[in-house]
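Here you go, one structure.
Yeah, one chain of the complex is gone here, protein chain that is, but the others are all in their spots.
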Amino acid sequence: MEMPTSTGIPNRKLAMWTFIGSECMLFGSLIATYLIYKGRSLVGPYPDELLNIPFITVTTFVLLMSSLMMVLALSAVQRGDRRMTKVWLFMTPLLGLVFLAGQYIEFSHFVHEGLGLSRNLFSSTFFVLTGTHGAHVAGGVLWLGTLWGLAMTGRLSEKNTVSVEIAGLYWHFVDVVWIVLFTIIYLLQ
Amino acid sequence: MATSETAVSGVGPLAEQEHEGTYAGGLWSWLTTVDHKRIGILYFVTGFLFLLIAGVEGELIRLQLARPENRLLDPEFYNQLFTMHGTTMVFFAGMPLIVAAFNIVVPLQIGARDVAFPRLNAFSYWVFLFAGVFLYASFFFGGAPDGGWFAYTPLTSKQYSPGTGIDFYVLALLLGGIGTIAGGVNFLVTIINMRAPGVRLMRMPLFTWMTFVTSVLILLAFPPLTVGLAFMLFDRMFDTVFFNAAAGGDPLLWQHLFWVFGHPEVYILILPAFGIVSDVIPTFSKKPLFGYPVVVFSGVLIAFLGFGVWVHHMFATGLGPIVNAVFGGATMLIAIPTGVKIFNWIATMWGGSLRFHPAMLFAVGLVATFVVGGISGVMHSSPPADLQQTDTYFVVAHFHYVLIGGTVFGLFSGFYYWFSKVTGRLLHEGLGKWHFWLTFLALNVTFFPMHFSGLLGQPRRTFTYAEGLGLETYNLISTIGALLFVVAFVPLIANLLYAWRRGGPAGPNPWDASTLEWTMSSPPPHYNFAVIPEVEARDPLWVRYDRETAPGEDVGARPLLQPEVPPKPVHMPSPSFWPLVLSVGLLIATIGFLTGLVVNLIGVGVTLIGLYGWAFEPAD
Partner (left out) sequence: MNDRKALVLTLVLGAAALQACGGDYPQSALHPQSDFATRLDELFRGIFWWAVGVFVVVEGILIATLFRYREKRRQERPKPIHGHTGLEIGWTLVPALILVAIAIPTVRTIFVVDRPPPEADLTVEVIGKQWWWEFQIPELDIVTANEVHVPVGRTVEFRVRSADVLHSFWVPRLGGKRDLVPGRENMLWFTADTAGVFWGQCAEYCGTSHALMSFRIIAAQEADFESWVARMQEPAVAPQEQMARLGAGVFMSNACVGCHRIEGTPAQGIVGPDLTHVGSRTTIAAGVLENTPENLARWIKTPQEIKPGNYMPYVALTDEQVDQLVAYLLSLK
């Protein structure tokens, strides 16, 4: 399927890598803003009053597991194992959805405690940073869900390895970003 | 003119050149095209129209400033004019014209039949077009943006700019940015992956090299702008407090985010022009580029250093002596690789046989005038000296010298160079020379006096200046120069008409140039290369000059000449309208921010339809 290329790397895969490079600058700018404004909110609620580390640790774990599922899905596709492809491609976005649900719960709890988007510097930076990440997760869920749909209708075979691989690249990247965010927002308060 | 050795046998009369069945005609074929040459033409035409519009805005600015305390334009309109002039020139004229050149030239220079992602390429164009049209729609819905092209907060906050103008600015740049980043990915992958056998990195023509570097700059520089714009949008629409000093936010954060983008952006605008000049000068000197690897790496170095100098736009904001010293020094460093380029170009010409074709005149004109702008840049780079220069007409002089004397001259050089390749017709050289000399004159008459008006105390972005400041003469001269620009456009337009009505056939290689785009007929067939070439040297079409050849033997050139008919059927990607659907979806979603959530959702829906239609379109 893939055209021969100068480097041997399929175009789409290379494109994903370059896109990820660009995304690093996107999250880099958001994270830099978060760090610059850290501890500079003039009114509460402040992060230490709200952040629920145990809860987020669980959702973080869920997201990490979905990365594992992604690895398994890819290897299933490569092996041509259609049954397990369906399973793992189902599990990956499902765990992504669980993570998003966790984020939804967290956000609504914050809003309930009086931390609306426009409340203070913490809320503005926090919601926009984690929200951008959440939007990336949502996009990934949609993408992986589509691949799962293809698998279910028998339209995904080992010939499509690259399609799954680049979805995986994206998914792992989004995961790694979360690890960074988790560290910066929750662990290094 | 066309040298017989390189001409492919039998490039017939113009009519015959259109290979049967290669292009469908009609509007629909343009709306669904994924061909890089056609997309390049679309970019060129659109970018050129925006250049004229922004040019007219510049003329109005100059008319207002012709006399002190002039009342031709009211301040609100004046402020919209310079904002739209700057924004349009940078994002909707300069960049698209550059991308037009990427599109038309890069695949041809690397021996590819198209870019890596033809549909993504079409998508980039439509998004750019819609963003531009959207920005200009602001004039009809409550007034254009008036915050300057860098839209400093807090002036652009809801509190101080309650109208929708700034919203149009933010949304147009966000939308356009999507297309630009997609283009960056596309060209980077194309250059890394689509090279014909033998086109090693260190054999790529300089224009392709600078496209490569520029694509990297785009990918790394646009995200900070996106983030800044998103903050601004959220501050304006959802009351976040990113730039709100009353809530502890820092207005300078916007300046950092903007200039972390903005400085690399000016190198996005100049490096492709440098690339063009590096291809044109050797051709018309009949000598290979002097110091090829040095010219390549100096370009890479300029791009790299370009990320570490942004604070030079903020020397007066009070960041302290250490920050200013570091960034001032870093800025000065950029003069070194830039100078290296200048000297290598001169060395290329030294000992050559210089033919002053209009393309060459604009290239030499770039060398001559860019130096002036570069030097005034170095004057800015000294922070204490800049305390007097910043935000005056001295800066306006600096950046018009580099933007017109650099970017625009480079683009015109490329225009005269590749026009014949794209259309198959020759332009009139005499008219081209008139165009050059008039533009050159206009540039110097308009912008040289601004150095003085700036130092004598004229701040920029002022709709008027007081009598008694001693600025009258300088401003009047500038205005006269600006009108000369309009005169300078006459021979250009005349030349286009000439080429259209009577331009003779160009042949494959009218200037005896050395690179791959000159190996096929002009205009190139749909598939570019009937046979994918194999390249064995940096200047493939000049290899024969380098070697001792037996009389009559045509070493090196022959395998590169493209046969008229492909020996094997060539498979090209089919047209697609999904890129258009996708970009319409994004446009609707963007408009939704001004009209309401329902429209946002419709836009997202159309976008998703576009995405899925695209993804499931049968591969050719």
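Letters A and B name the chains as they come in the text, with residue numbers starting at 1 for each one.
By our rule, a residue touches a chain if its C-beta (ideal position, glycine included) is under 8 Å from a C-beta of that chain, and two chains touch if they have at least 3 such contacts.
Note that the structure is a prediction, hence the values are computed from the model and not measured.
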| item | value |
| --- | --- |
| Chains still shown that are in contact with the chain withheld from the display | B |
| Sole contact to the chain not displayed, among B:134, B:168, B:292 or B:399 | B:292 |
| Candidate in contact with the missing chain, chosen from B:391, B:536 or B:564 | B:391 |
| Touching the absent chain when the full complex is considered, from B:60, B:213 or B:367 | B:367 |
| Candidates B:336, B:490 or B:615 - the one touching the absent chain | B:336 |
| Residue of B:30, B:136, B:304 or B:452 in touch with the missing chain, whole complex considered | B:452 |
| Hidden partner chain, touching residue among B:250, B:265, B:279 or B:517 | B:250 |
| Residue ranges of chain B at the interface with the undisplayed chain | 74-76, 79, 147-148, 152, 154-155, 160, 245-246, 248-252, 285-288, 290-294, 316-318, 320-321, 324-325, 328-329, 332-333, 335-336, 339-340, 342-344, 346-347, 349-356, 364, 367-368, 371-372, 375-376, 378-379, 382-385, 387-392, 437, 440-441, 444, 448-449, 452, 455-457, 459-466, 468-470, 542, 545-546 |
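Going forward, only the chains that are shown with their structure count from here on.
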| item | value |
| --- | --- |
| Distance between chain centroids, defined by C-alpha means - chain A, chain B (Å) | 35 |
| Residue ranges of chain A touching chain B (in the complex, touch as defined) | 1, 5-7, 9, 11, 14-15, 18-19, 21-23, 25-26, 28-30, 33, 36-37, 40-43, 117-118, 120-121, 123-125, 128, 146 |
| In the complex, chain B residues that touch chain A | 116-117, 181, 184-186, 188-189, 192-195, 199, 219-224, 226-228, 230-231, 234, 238-242, 247-250, 253, 257, 260, 612, 615, 619 |
